[in-house]
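What you see is the complex with one protein chain gone and the rest in place.
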Amino acid sequence: MKKYIKTAVLIAFVVLSIGTYYVYTALASSENPDLSFETISGEEELFEPITLLGVYSKESMYTRFKLNQQGPIYESNLNLLDQIDGVFQVTKNRLENDYRSFMRGKEIYKGHVYEDEEQLIFVESNLMRSQNEDISMTASWLNKKTEETSSVEVDFPGNNYSFANIMDVQMNDNVIQVFANMQVNTRNDHYTEIHLLEIDAETEELIGQKVLLSGDEESSSQNDEISFGSLRESVEWAPNEYIVIREEVMQFDESTQSHQVTKQKLHAYDVKNQQMKELEMPEEFITRQVDSFDGSTLYYFDEVSEGLKISSYQIEEGTFSNDLVIDVESISYYPSLVYQGNLYLVTNTDKEKYLQIFDLSNGQSLYKGKINATEQEELENIRIDEMVLSKR
Amino acid sequence: MKNFFKLLNFELNRVMKLLISLMVFTLIVQLIGVFVSKNNYLTQVEMLQQNDGSSVSQVLQSVGYFSFDRVVNSLFFIGPIMICVAAIMFYIFLIWYRDWFGKNTFVYRLLMLPTARINLFFAKLTTILLATFSLVGFQLVAIQIEMLVMKWTVPSEYVMEVTLRQLIEIHPVLSLIAPNQFSLFMSLYGVGVLTVIILFTAILLERSYRMKGVLFGGTFVIAANLLVILPVILNETVFHSFLYNGELLLIVLGLGVIVLASSVWLSKRLLDEKIRV
């Protein structure tokens, strides 16, 4: 046996050194705190379709997690394969799970998907111009009832369009509407345009292409640069009444060598009536950040002594409704979501975190739940960044 | 089985000296690295204190804490790891060729042993694996020692302690040789084992067919690798991610097993029928 001693020592060393390390890391990663909701008031069912996304960081290690009624799922606890998608791709996971064959080979980007009860629409773009290929875009859709799938490819011939970005997809009256932000490059000019492409889902044909907004027309001087960006809706894949586009006029400032925003506008496209209009509201609301947008109303939050003041601007009416003050004890930053007329808010105090739900018609609290961790001090290492709707 | 262990023991004893020298070398050079980074840091601290009369907190503000990641990012730390990696790569070939070349042709003895010749293959494979793991394990232990030395030699007010786990998380080389997740460790070394098996088969092809074998061996390596990653390439290019990751993984895993099995089978046939002394 003596001659096997070196081998035995070597194997023991390998098992001990590597084994100890992995037992230790396994223990460390199982230390992710267990999170749960403690109902203080109201009905728990209300937040059933909601998933919170956040980050847990401790001692320079960090892991993302998603949290719903069932508790948290940490990315570091997933298997390697599931880690590729991670925990934040809630919509992707849901769609791939429900429509496995339709979703094959589709890469999901924000704004490229539309879903209602009957249709699932998916727009893929090949919108970077290469040497010998025009930019193009493919819209494919699934009729959920008949399980039929169709698709249309739209080319953008010519050299003028160099780059485009799909902003939103909607459907109205069996017509698919694709909103795209397109970069126009001509010999002596370059600017962006907002295009609306209309595809008839019945005949599977492109029936219209309009320029909704053009940076060329809007700019007044040579130095101006116009950029357009769409407002993120609370549930970006859901049907929305309006698409809201923020226009920023930027001027190049010689002294600071940078672009300064000189003018802003908000434009809204009425999906149903297919009309464009500019929102008329006080300058201060146009230039400030919109805290939440549900497709028909813009919400602005302000902290006041009694809680949180919510100003709501109805696009259809073009007016602000009466301000609401809701009872929130919190420090700033509110991941929020508006869904079915209710406002979902994650609020932080110094030491505590809450999920609160309010009825936006009267400001009444519908639910208040405290987020608990196995060890309360772990809450300081938890940050909740986003709220998404995880059910249709 | 008994003969496999005897051969394994024999092969491990042959590589033991090399392993121990690599370990000693690694520890010494990395310790030098600790001292060099420590000295650089403390010289900076001293300069600030003497020239500007800075207090500890002012010093920390301008040069920062001393933590072990200053050490791991120096060549003194990475160098020995690279040399160990290179040594193992080299030994994958040496473990076979040393039996043919050199003063005595030991391969006669090995091939005439009353045991299945594939045991030689497995013994050498296991030796490579254990040698690699022992170096990895040693590195994990060595870092702990080096961290201790750092703690003893740098005044504690300047030290920011990091754990081994954090260190590995942020370090590109360390996270490759000992990733924090055991599943990743298994996957990486699984690929490693497959690679070694493919290389062994290529070596045996060369040893069986000599000049022609170099061609066969090269073709085999390329074909085997291509076969395993072909689904990934095809899925990315021709099929536009038609397959979901899980499905792709299953296919790759399946092909990996097929390549592994056929590589071992081919090696066995070569050892039994085609090998030349």
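Per-chain numbering from 1; labels A and B assigned in written order.
In this text, a residue touches a chain if its C-beta (ideal position, glycine included) is under 8 Å from a C-beta of that chain, and two chains touch if they have at least 3 such contacts.
Heads up, the rule we're going with is that contacts and distances are computed from a predicted model.
Q: Considering the UniProt annotation of the chain absent from this complex, which name among "ABC transporter ATP-binding protein", "Ferredoxin", "Malonate decarboxylase acyl carrier protein" or "Threonine/serine exporter-like N-terminal domain-containing protein" applies?
A: For the chain not displayed, UniProt's protein name is "ABC transporter ATP-binding protein".
Q: What shown chains come into contact with the chain that's not displayed?
A: B
Q: From the list B:Met112, B:Leu176, B:Val191 or B:Ile233, pick the residue that touches the absent chain.
A: Missing-chain contact among the listed residues: B:Met112.
Q: Out of B:Ile28, B:Val56 or B:Val277, which touches the unshown chain?
A: B:Val277
Q: Mind listing the subunit B residues that contact the chain we can't see here?
A: Touch with the absent chain occurs at residues 3, 6, 10, 102-109, 111-117, 208, 272-277.
Note that only the chains that are shown with their structure count from here on.
Q: Can you list the residues on subunit A that touch subunit B in the complex?
A: For this pair, the touching residues of subunit A are 3-4, 6-7, 10-11, 13-14, 16-18, 21-22, 24-26, 28-29, 59-61, 76, 79-81, 84-85, 96, 100, 104-107.
Q: Over in the complex, which subunit B residues touch subunit A? Could you list them?
A: 8-9, 12-13, 16, 19, 130, 133-134, 136-138, 140-141, 162-166, 169-170, 178, 180-185, 187, 239-246, 249
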